[in-house]
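Of the protein chains in this complex, all but one are displayed in their positions.
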Amino acid sequence: MRRRCAGKGPPVRTFAPVALMMLALAGGATAEREESGQGGLAQVIASSFRARGQADLDRLRQTPMQLACSVARPDALPADVQQRIRRDALQTVRFPPDGRWLGEWQRGEKIAQSGTGLQYSDPPDAPRGGNCYGCHRLSGTEVAFGTIGPSLYRYRQRNTGDADAMRRTWIRIWNTHAFNACSMMPRFGDAGILTPEQIRDVMALLFDPASPVNR
Amino acid sequence: MKIRAAMQAGRVEVKILMAHQEETGLRKGPDGELVAPHFISNVSVMHAGREVLRVQWGRAISKNPFLQFAFRGASRGDELTVTWVDNLGDSRTDRITIT
Amino acid sequence: MDNSRRNLISAGSLLAALLAAGSKAADLAQPPAQWNRAAFEAKTVADALKALGIPVAQGGGEVNLTAPEIAEDGAVVPVIVKSRAAGTREIHLLVDKNPFSLAASFFFPDGTDAFVSTRIRMNETSNVIVLAVTDRQAYLVRKQIKVTIGGCGG
Partner (left out) sequence: MPCVAGPRPAKQGVRAIADRWPLAFAASALAAAALACAAVRAADPTSVYRQMLADDNPAELAVARGQELWQMPRGPKHAALTACDLGQGPGVLAGAFAALPRYFADTGSVMDVESRLVHCMVTIQGFSRPELAAAPFSELGEPQTDLEVLVAYVAAQSRGATIRVPQGAPQERDSYARGRDLFYRRAGPYDFSCATCHGADGLRIRLQQLANLTRSEGARSAFGHWPAYRVSQGAVRTMQWRLSDCVRQQRWPQLIFGSQAAIDLSTYLGVLAGGGTMDAPSLRR
């Protein structure tokens, strides 16, 4: 499983339902502009970046979701565009075949602390992190946490009584666009950033009663 | 070096910035090999033939080191001399007039 | 390593030479400056104190250490030390979890305040230890400084 999903291929998948692309274009939500003056944006992008390390130029090609969400007010996208993005995202999610949601929170904490991975400066073989603390508060003792995403401190306690919490959290980590069309959180499973094993460990960090998130 | 020495209430307040890479010897370079230690080991500040501060530094000083101290017994217009020496034998001496 | 040690020794003697007779610093007629190699190469605070010749120190309300509780980057940690103990001759700065414990030694002649401000490196969250030495006593204070991880790349 680790091998299958470790992101050996290009990490950005071009899952390209043509209908969505058309909708995005029709909705005026494209990031491309008409060419003008010293050259249009597409031309400028083509001449302004160079492949380096593991970051090849293919990474600049946008998925339909990326294209549609490249606007100042993604919440103002037409409802049907958002709905399609969510639906397509949900279809990418792969659940653990053995039904085991939780790995080890200790490994999950390491993954949450590490921001290594997929930068051209990172060794391609180095274990990747999720950099969860970059955006979220998790453990009660780590003071260096970001605030781009909501606090996940006491995550287990917040979800008591929700029988579906683990499945929903798995989806959120795998491809959060299933819930919110233009969420800012990376698609950790779908884009091959973390392996399913690693996602299990992050799940344990969130749900294990012994995890520092819940103590 | 960037040195400021200003009289304030009878004291000379001295602030010194030294341009130096301060390699700890513990950092790996792009080739994966440790970069050799290279750091300022001694600083001496002289006023009117008298040493007013003597410093020994190890490898744990930040790049482009900063040093601030204060002493008595000088006046505006006096000269202050700052000398550093590093572990590879490089050295630099700068002079400044107290304002 | 061998190379650097030789260099460390020569650094002290070079400054000594400069101070004694160097053309750049002809007016610096001072005793030779030293570099306390044993102290700066000590790997523990205890060994560093031993090499400094200060085996015993007492807790020091006389010594003031100003430093941030949280440093955003261990590469630059500002520290300000002030000793009110009469006759303070030396101030030493140590970091207990650095690979080499002793960071800096300052020597104050008469007329110079027992005060210094500088910026040090810290490998990780650790105690910063300040030792102020008078003619008769040594005072020790410590403060924990948390070194945080920053940025997007981790």
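Each chain carries a letter (A, B and C) given by its place in the written order, and its residues are counted from 1.
Please note the rule applied: a contact is a pair of C-beta atoms (placed from the backbone, for glycine too) under 8 Å apart; a residue touches a chain by one contact, two chains touch by 3 or more.
On a predicted model such as this, the values are computed, not experimentally measured, just so you know.
In the full complex, the chain left out of view touches A, B, C.
Among A:S114, A:S139, A:S183 or A:S211, only A:S183 touches the chain left out of the display.
Touch with the hidden chain on the side of chain B covers residues 2, 15, 17, 19, 21-23, 27, 29-30, 35, 62-64, 66, 68. The chain not displayed touches chain A at residues 7, 11-12, 31, 33, 36-41, 44-45, 47-52, 55-57, 59-63, 65-67, 69-75, 118-121, 133-135, 137, 143-155, 157-162, 164-165, 168-169, 172, 176, 179-187, 191-193.
Residues 66-73, 75-76, 78, 80, 119, 148-153 of chain C touch the missing chain (whole complex, contact as defined above).
Convention: only the chains that are shown with their structure count from here on.
Taken pairwise by the contact criterion, the protein chains link up end to end in a single open path, with no chain closing the loop.
Annotation: 48 Å between the Cα-based centres of chain A and chain B. Annotation for chain A: no residues touch 2 or more other chains. Along chain B, no residue makes contact with two or more other chains. Contact residues of chain C toward chain B in the complex are 3-4, 7-8, 10-12, 14-15, 18-19, 24-25, 27-30, 33-36, 40, 75-77, 95, 98-100, 102-109, 111-113, 115-122. By the touch criterion given at the top, residues 11, 22, 24-26, 36-37, 41-42, 44, 46, 49-63, 65-73, 81, 83, 85-89, 91, 93 of chain B touch chain C in their complex. Every residue of chain C that touches chain A in the complex is listed here, in rising order: 70, 146, 148-154.
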